[in-house]
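Of the protein chains in this complex, all but one are displayed in their positions.
Going by the order they are written in, the chains are A and B; count residues from 1 in each one.
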Amino acid sequence: MTSLSRDDVAKLAGLARIEMSDEELVALSNEFTVILDAVARVQEVAGEDVAATSHPLPLQNVFRPDVVIPSLSPEQALSGAPAQEEQRFRVPQILGEE
Amino acid sequence: MIRNSASEMAAKLERGEITSVQLTQAHLDQISAVDTDVHAFLHVDTEGALAQAANVDAKRKNGEKLSPLAGVPLALKDVMTQKGIPTTCGSKILEGWRPPYDSTVVVNLRKNDIVILGKTNMDEFAMGSSTENSAYGPTHNPWDLTRIPGGSGGGSAASLAAFEAPLAIGTDTGGSIRQPAAVTGTVGVKPTYGGVSRYGLVAFSSSLDQAGPCARTVLDAALLHEAIAGHDPKDSTSINAPVPAVVAAAKAGNVKGMKIGVVKELNGDGYQKGVRNRFEESLELLAAAGAEIVEVSAPNFEYALAAYYLIAPSECSSNLARFDAMRYGLRVGDVDGASAESVMNLTREVGFGREVKRRIILGTYALSSGYYDAYYGSAQKVRTLITQDFNKAFELADVLVSPTCPTTAFKIGEKADDPLAMYLNDIATIPVNMAGIGGMSLPSGVADEDGLPVGFQIMSPVMKDDRMYSVGSALESALLSKWGAPLLSTIPALAGSK
Partner (left out) sequence: MSLTYDDVIAKYEPVLGLEVHVELNTQSKMFCGCSTIFGAEPNTQTCPVCLALPGALPTVNEKAIESTIKIGLALNCSIAPFSRFARKNYFYPDMPKNFQISQYDEPICVNGYVDVEIETDEGPKTFRIEVERVHMEEDTGKSLHVGGATGRIHGAEYSLLDYNRAGIPLVEIVTKIVPGTGKYAPEVARAYVAELRDILRSLGVSDVKMEQGSLRCDANVSLRLIGAETLGTRSETKNVNSLRSVERAIRGEMIRHAELLNNGERVVQETRHFQEDTGLTRSGRSKEQAEDYRYFPEPDLVPVAPDAAWIEELRAALPERPSLHRKRLQEQWAVPDKEMSAMINADVLDVVEATVVLGADPAKARSWWLGEISRIANEKDVAIKDLAIAASDVAEIVALVNAGELTDKLARQVVEGVIAGEGKPAEVIAARGIKVVNDDSELMAAIERACAAQPETAQKVRDGHVPAAGALIGAIMKDTKGQADAARVRELLLGHLGQATN
């Protein structure tokens, strides 16, 4: 049986950038015990000899020529912006590396 | 007029018996009359639809050559971008967002002069089987307003069954076109992956998502299929080959000499009795029409659901990362001194619903270092096995068939607290997405025990979509002869309906 603790879920929520209440973390951790048991069944048949399929069709080498096509106008580009300034997207202070 | 099929409407338009403006207005009136109860639409574009209709009427008056569905109205699932029209994907996080660009499907609809009435309700980001996960409230099944219309494309399917639109666009990642079609007594087709462009389809699971036609008849679905399909250089996964001749196949409806394979694993225990009865009955009708019925086995299908609930959440955890409050959509917690990181965290907490968060977390886990091979990697291997099962089965049969889903429509709220029970709805539809092949659901009658519609699923090999239209059309006409009238003519009248 696979299970995820409340703290495991909290770490995943951090990676996924979703704030979660303690209640939610506990609830999800309980649900995951059931869900992970169900999905872990894939391991029963996923042998070494089986190739992985990441794409349903065997397409390859799909390219486009290096040609410039018109961009959106800056007004269109910024039309959905929650905040803007000087034709740029205004966002809260960024923590972390430069 | 609104109870006609799309092709009948198109014929009347061509003969000049009605105008597109009249037809569009009639549907807008029906929406006003019944949508308070059904809630199929999230946005109705009255002005835009009427303007587009007037434009088609003018073209027709000028004697321009028009496409077969020109002037016929359509409902668009709210997962497709349409320039200037709100596109929410059923989520709070995109409330009020108006895309500055058209999806390729919308471009193709316009080329064909199909009139877009508005955007239909859906499970948030197409995650769900009941449309209960919409942030804007559930859609109700026109057959019984206390029941779900299926999902994620419940709005599109319900709009057809409620005669609010004769055509709709859906998207199908694990059954989101076919399962709603089954539970509303309508037709829904998931084309071969890559058959219809995904450009402008807001991604849930990129390697599984596919847009397709929803309609009330097989021929209508084929006409819409041809209008929206074809190669698109903007989608690298789009197939660069001619669109299969689906309209011709639907018109001919010939199954003589075709081998129809019944998938042993997609029937039996766990399938409602009435669902099984209608399925058996349909097989008899197809045999009578000249098809040969054979049994095929697909032993790995039993792992499809598990693989799906790893692959789809993994891809969605990455696809939905862009909803971060920086460039568009909802922004929460932007107070003095707040950091971008905290604004992202708070916005995604408030902006996403429970099911979406559940899947994002599950996908984040399945991809994380140390677990990738056990979960995502293994799921991709299962995908290979499922494709191999299909390949073997298609050596024995031209198409495969099964019930579309195990049960008829359940009550709203009945499975809301049990994600696993909810996931089981998709057990028969998911294998098709895993292998990228085509799938169709069409009505095969109502279940004896509850009088609710039952769907019949047809699966065809990659880019042989015409085959499912041949079989679907043959079955549809056999059933029509048997019933004497379309199934939807027996739907209980909605209050206020025209």
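Methods note: contacts are C-beta pairs under 8 Å (C-beta built on N, C-alpha and C of every residue); 3 or more make two chains touch, one makes a residue touch a chain.
Just so you know, these numbers come straight off a predicted model, no measurement behind them.
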| query | Out of all the chains shown, which come into contact with the hidden one? | reply | A, B
| task | Based on the whole complex, identify which of A:Ser5, A:Thr33 or A:Ser54 touches the chain you can't see. | result | A:Ser54
| query | Of B:Gly71, B:Pro142, B:Gly155 or B:Gly200, which sits in contact with the chain we cannot see? | reply | B:Gly200
| Hidden-chain contact residue, picked from the options B:Asn4, B:Thr19, B:Gln52 or B:Ser103 | B:Ser103
| Missing-chain contacts mapped onto subunit A | 15, 17, 54-55, 59-69, 71-74, 77-78, 80, 85-98
| Taking the full complex into account, what residues of subunit B touch the chain not shown? | 80-81, 87, 89, 94, 97, 99-101, 103, 198-203, 205-207, 233-237, 314-315, 317-318, 321-324, 326-328, 340-341, 344, 364, 367-369, 372, 376
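Rule of thumb we're sticking to: only the chains that are shown with their structure count from here on.
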| Measuring from the mean C-alpha position of subunit A to the mean C-alpha position of subunit B, what distance in angstrom results? | 24
| said: Going by the contact rule set out above, which residues of subunit A touch subunit B in the complex? | reply: 4, 8-9, 12-13, 15-20, 24, 28, 31-32, 34-35, 38-47, 50-57, 59, 62, 64, 72, 76-77, 79-83, 89, 91-96
| remark: The residues of subunit B that touch subunit A in their complex are 97-98, 100-101, 193-194, 207-208, 233, 236-237, 239, 300, 303, 305-307, 309-310, 317, 321, 324-331, 334, 337-346, 348-349, 352, 357-358, 360-362, 364-366, 368, 374-375, 377-385, 387, 419-420, 423, 433-436, 462
